[in-house]
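Below: one structure, written as structure tokens.
Note that this complex is displayed minus one protein chain, with the remaining chains in position.
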Amino acid sequence: MKLHEYQSKRIFAEYGIPIPKGNIATTAAEARQIAKQLGGSVVIKSQVLVGGRGKAGGVKLAKTEEETHKIARQILGMSIKGLIVDKVLVDRAVSIKDEIYVGVTIDRSLQRPVIIASAEGGVEIEEVARKNQDAIIRLPIGRRTGLLDYQARNLAYDLGLRRDFINQFVQILKGLYTAFINSDASLVEINPLAVTEDDRLLAVDGKIVLDDNALFRHPDLAELRDTQEETASERQARQVGISFVKLDGEIGCMVNGAGLAMATMDIIKYYGAEPANFLDIGGGAKANKVATALSIILNDIKVKAVLINIFGGITRCDEVAKGILEALNSMEVTVPMVVRLVGTNEKEGRQILAKAKIPTATTLGEAAQKIVALAKGV
Amino acid sequence: MKLHEYQSKRIFAEYGIPIPKGNIATTAAEARQIAKQLGGSVVIKSQVLVGGRGKAGGVKLAKTEEETHKIARQILGMSIKGLIVDKVLVDRAVSIKDEIYVGVTIDRSLQRPVIIASAEGGVEIEEVARKNQDAIIRLPIGRRTGLLDYQARNLAYDLGLRRDFINQFVQILKGLYTAFINSDASLVEINPLAVTEDDRLLAVDGKIVLDDNALFRHPDLAELRDTQEETASERQARQVGISFVKLDGEIGCMVNGAGLAMATMDIIKYYGAEPANFLDIGGGAKANKVATALSIILNDIKVKAVLINIFGGITRCDEVAKGILEALNSMEVTVPMVVRLVGTNEKEGRQILAKAKIPTATTLGEAAQKIVALAKGV
Amino acid sequence: MGILVGKNSRLVVQGITGNEGKFHTLQMKQYGTNIVAGVTPGKGGDWVENIPVFDTVKEAVNIQEANTSIIFVPPRFAADAIMEAAQAGIGLIICITEGIPVLDMARVQSVLREVGTARLIGPNCPGVITPGESKIGIMPGHIHKPGSVGVVSRSGTLTYEIVQALTNKGIGQSTALGIGGDPIIGSNFIDILRLFEADLLTDQVVLIGEIGGQDEQRAAEFIATRMSKPVIAFIAGRTAPSGKRMGHAGAIIEGGEGTAEEKIKALEAAGVKVARLPEEVAELIAAMQT
Partner (left out) sequence: MGILVGKNSRLVVQGITGNEGKFHTLQMKQYGTNIVAGVTPGKGGDWVENIPVFDTVKEAVNIQEANTSIIFVPPRFAADAIMEAAQAGIGLIICITEGIPVLDMARVQSVLREVGTARLIGPNCPGVITPGESKIGIMPGHIHKPGSVGVVSRSGTLTYEIVQALTNKGIGQSTALGIGGDPIIGSNFIDILRLFEADLLTDQVVLIGEIGGQDEQRAAEFIATRMSKPVIAFIAGRTAPSGKRMGHAGAIIEGGEGTAEEKIKALEAAGVKVARLPEEVAELIAAMQT
């Protein structure tokens, strides 16, 4: 689960990391009021959960209250990569001398947290990595030892920080690492950590991604979810425990198991069409979950055909078949469908579908070829 | 630094450990008021930092408010092992079915915390150990892993706890371990952890000893020090950074270094007298510290003679000599003294003392024999 | 025999009294797995399918001489269950549970390194099966067939798909297992490839990977330099977009890294034949075995 910039920065502040003064506004009038309180120039930043807000015109400077009002009105309501901006962060503007990147994530191969830092902050770290791998410092942290003071200090020296910033940096890094651990994050990131003209370090922009699996430990953080940022389908899928990712193709697919779901997408492509989504109903799904999954798929108007691919282990094929009928009874379905059912209670499932005259297939290859042909109206 | 029972139990409560309802009183009237609020029988417990309060009559049960008043009046002001009781804890009385011991300390050889537990609680753990070493369970805890849930659970099973107490016990043990770590304790102890007639686990008595070296991290805990419990000499020594322990003998001694100070005590005994104290002025002591040390020693009316033994390394012998003169100038000294000075600036020190006609010695053996003879008036 | 599990496996089921635990205990028992104990704290003294239930893994090891554990406990307790098994002396721990927090697993791995005697498979995996001998997992037993192909996978149902394709062609498996779909897992491809390489009854190996991480790329290096047995691979997720988690917590292309193309390229460079379709895996193996 991703947090907004303003949410992330507020959490950083709880861990003693300095952030610019500012507040969140949902109307241009509120934005103007915040600018008035702050005094001087402000930055108005759209709060949407995608990258590239700046390039899309979602981050702007305003010198006066009047200008703040005008710009906030422009930004609120605009669409950035399909997401409507419904709030802006109004921060006091700061003069920046230098920009540092610093983040914490999990190193999968070392199986422990790693601090990533670069003196070349202000751009995406992946971009820095592509240009010059040496500009990035990686510092693995013992899961149980934690970040030691001298490690933070040595990192500050390695970044070439001026001596009078060292202690500030050590405090910020320790705060950031503690925030990472205490919130069970999969990523925390300050970018840029600005060196200001008046010689302070300031977390000007920040990002936190939480580990969904650990949210049960953090009810306060779980509440920060911005359901406005999800589509109705995503929200519905999340609530019933379906993994769903919207794609751009025309073949909807419903599969049990993430690996098999990806393989199903790939095979659709292999036979010349494009998948409309990734959808994993998980293990042991009952009829009602199957029905929900099907309705999510069919809500996508681009979908021209649906492929259902179930390899029953814990999942029972007859339950899947029942769910399909349930969904078909409750909505008008105009697109063709092919169902491939194998494994536990395969025969019972096929019988149920045969009665409803739904086309079935035995192998995945056969199913994919059939559905591609149907989608193309061949 | 030792905490009182009531202080320890309040800290336990912060870590989710259930304790009896109760409050602290410094007058009999307050005690009666607390008993009234609690209702029913209460236990009145003297709060002094020594063991064996029960045997000394410092812990009593009262059935009524009247009785509470009477007993509190008896206990307040009484002397237990030389300490005057100036406050009592008035706790709601509980009916106890069973008593468990559970504590956390540092295992010196394993160099990590160890949980110590016994189903035979209610008496001192050393006593249990003497009778039956097998009645004690020791569970070393990885300093960085911490106490794991299953370890706490397994310990509960090993103690033979009834199944419906397991989860309560796990929570209490985790709380106790966290209290140990978070307060930098050298010992935390619940004894007894009572199984009550109404089937609860309750920390009826408790003890916390803090690591003096870590108090800088815990200003709130450092404030809990009960200076009433120190003698004036102990307080004075602590404030100037002198290690001082009062003993029962007649030869006062002042030494630099703990090992040498103990050896000096031993040699006094070896030559037939008894040391009046352990006193280590530490390394590099200046004249004023030496003067304070001497006045602490001379405040003890039992002291018949004083042996000063300095092996100068960081400590300079001339500074010590100056300190001795300083002390002698500011107080009337009637007891004999022998000074043995070797090491850094030894000659200068001896000259200063020679001028003041203070007897000196070259070896420790010679010094000890001289002082014992002087004390005995030989 | 195969690797990891077999006739000598003496299994303890952690979380045996839960729904999933009970169901799969019966399934494994019917397959012939030697289940000697169950563990559910607070349920010691109970019986499930004539199997004694204990409060602690220590008892299962001391009394029933369990040497292998399978874990069905809920995600928030699963890390503790793994550490309990490891410190009780269990040599092979197979964790089925999905949804364990990543930082919990980081801690588990550091404890496992310290203990030094336990191998972990998973979490978030279907388990391990040595066909005809022992099934320690949730895979459908009947699709497997004893034979000489080792199968290792990050997936569950995709593994079944490929195993069934093998069996349909008459090709049996020495051992088939899933290593799990999480970012931090107990055993990676290399750990398992090393076992297959050393196993006398394994002739070819099937590696089923997916997007995310560097595990397949490292496996490719290992195959190129340390393996004599032929490896056939399949990589899922050629059409997966960047930055989106594909069901498995570990299946995500981040910062443009961990794509299917990257993995396929690395494997092909190591001399591995990479099938384009799941069924093709069986065809490639069949071609080798004739």
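Per-chain residue numbering starts at 1, and chain names A, B and C are given in the order in which the chains are listed.
Note that in this section contacts are C-beta pairs under 8 Å (C-beta built on N, C-alpha and C of every residue); 3 or more make two chains touch, one makes a residue touch a chain.
Since we're looking at a predicted model, the values are computed, not measured.
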Item to check | Touching partners, among the displayed chains, of the absent chain | outcome: A, B
Checklist entry - Hey, which of B:G39, B:G77 or B:G283 is the one touching the hidden chain? => result B:G283
Item to check | Of B:V59, B:L221 or B:M265, the one touching the omitted chain in the full complex | outcome: B:M265
Checklist entry - Hey, which of A:I96, A:A135 or A:I166 is the one touching the hidden chain? => result A:I166
Item to check | Touching residues on chain A - with respect to the absent chain | outcome: 142, 144-145, 148-150, 153-154, 157, 163, 166
Item to check | chain B, residues in touch with the chain not shown (by the definition above) | outcome: 106, 108-109, 111-113, 125-126, 129, 142-144, 181, 184, 186, 211-214, 216-217, 243, 245, 247, 255-263, 265-270, 274-275, 278, 280, 283, 311-314, 342-344, 363-365
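By definition in this document, only the chains that are shown with their structure count from here on.
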Checklist entry - What is the shape of the graph in which nodes denote protein chains and edges denote touching chain pairs (line, ring, star, complete, other)? => result complete
Checklist entry - Which chains share more C-beta contacts than any other pair? => result A-C
Checklist outcome for this item: dist(centroid_CA(chain A), centroid_CA(chain B)) in Å evaluates to 56
Next on the checklist: Averaging over Cα atoms per chain, report the distance between chain A and chain C in Å.
Outcome noted: 28
Checklist entry - Hey, what residues on chain B touch two or more of the other chains? => result 142, 145
Checklist entry - At which residue positions does chain C touch at least two other chains? => result 107, 110
